[in-house]
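After this line comes subunit A, so read on.
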Amino acid sequence: MSYTLQWGVAFDYLPYFLGGALVTLHLTFLGFLAGLIIGITTAVAQVYGSPLMQRTANIYVVFFTNTPSLVTAFFIFFGLPEFGILLSPYLCILINLALNAGAFLADVFRSGIQSVKTTEMEAAEIMGFSLFQKVQYVIAPHIAKTLYPPISNLYIIFILGSALASIFGVEELTGRAFNVDSETFRSIEIYTIAATIYVLMTFAASFALALVGRYVFRVKARMF
Partner candidate 1 sequence: MIQQFIDQAPIFFTLNNGLYWLRALMTTLSMALIGCVVGFIFGFVLVYFRTSPIPWLLPLRALLIAYVEIFRRIPFLVLTFLILFASRGFGFQLSLFWVACVTIVLIATAYIAEIIRAGIEAVHRNQWECADVMNFSRARTMLYVIVPQSWVFIVPPAFSYFIMFIKETSLTSQIGTMELMSAGKYFNSIGISPLMAYGTCLLLYFALSYPLTRLGRRIEVRLKNRFKGNMATLRASDQ
Partner candidate 2 sequence: MTQLEINGLFAEYSPSLPILEDVSLKIETGEIISIIGPSGSGKSTILRVLVGLLHPSQGHVIVNGTEVNYKSPSALKSMRDTMAMVFQQFNLFQNMSVLRNVMIAPLKIKKEPEAEVEARAKEYLEIMGLGEKFDAYPDQLSGGQQQRVALARALALRPKILLLDEVTSALDPEMVNEVLDAIRVLSTKGITLIIVSHEMAFVREVSDRVIMMDDGKVVEIGTPDEIFTAAKTQRCRDFISNIIQH
């Protein structure tokens, strides 16, 4: 038995796949954005919060960084309806993504805050900077330099991780690959095309992030 590759059929669905890629992009973009907000809040709570807030924030981070996002997605997907909350699969995945990203980003932000606290702040203290000046001259550049690269990396990882949305029927890139596969049975070709689109999409994202890093945060990121 040997499989003969036939690319024609799979290529016919290219526009459909690209539409899926677009869904992947806005899903991850929104989820990650929410994750950034959650992450910063959590990190601030971890460092400056009351003992109770610190504890809660720590539990949240430890929980989500040590469990697969597939399993937490199951809980959100099947758990929320138990409480009478009915959300679309897209929203469920978005929430799951935001909660997961928030936990990983909190880790990044926390170590960022802690490193600012110990080093440059002392210098700023000595030079008598106002709070605003501290943020402007010390904290912001420091965050840009040390946090931007790991955050960009995480974004790429979350684009790849968002493929699990397909399991819950969200028609993003992988979801659409499932659909076309079950219609045409050209599995190898279809998943190859999906994989290729992911490669190109994350390359584009890396490139865009590097540009933003360079011109907004003055980070000289290495593309390769």
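On how the list was made: all candidates are chains of the complex that A comes from, given by their letters.
Heads up, the rule we're going with is that contacts are C-beta pairs under 8 Å (C-beta built on N, C-alpha and C of every residue); 3 or more make two chains touch, one makes a residue touch a chain; residues count from 1.
In this text, all values refer to a predicted model and were calculated from it rather than measured experimentally.
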Going by the contact definition at the top, pick out the neighbour of subunit A in this complex from 1 or 2. 1
Candidate 1 contact footprint on subunit A (complex, rising order): 1-3, 62-63, 65-72, 74-75, 78-79, 82, 156, 160-164, 166-167, 174, 177, 187-188, 191-192, 194-195, 198-199, 202-203, 224
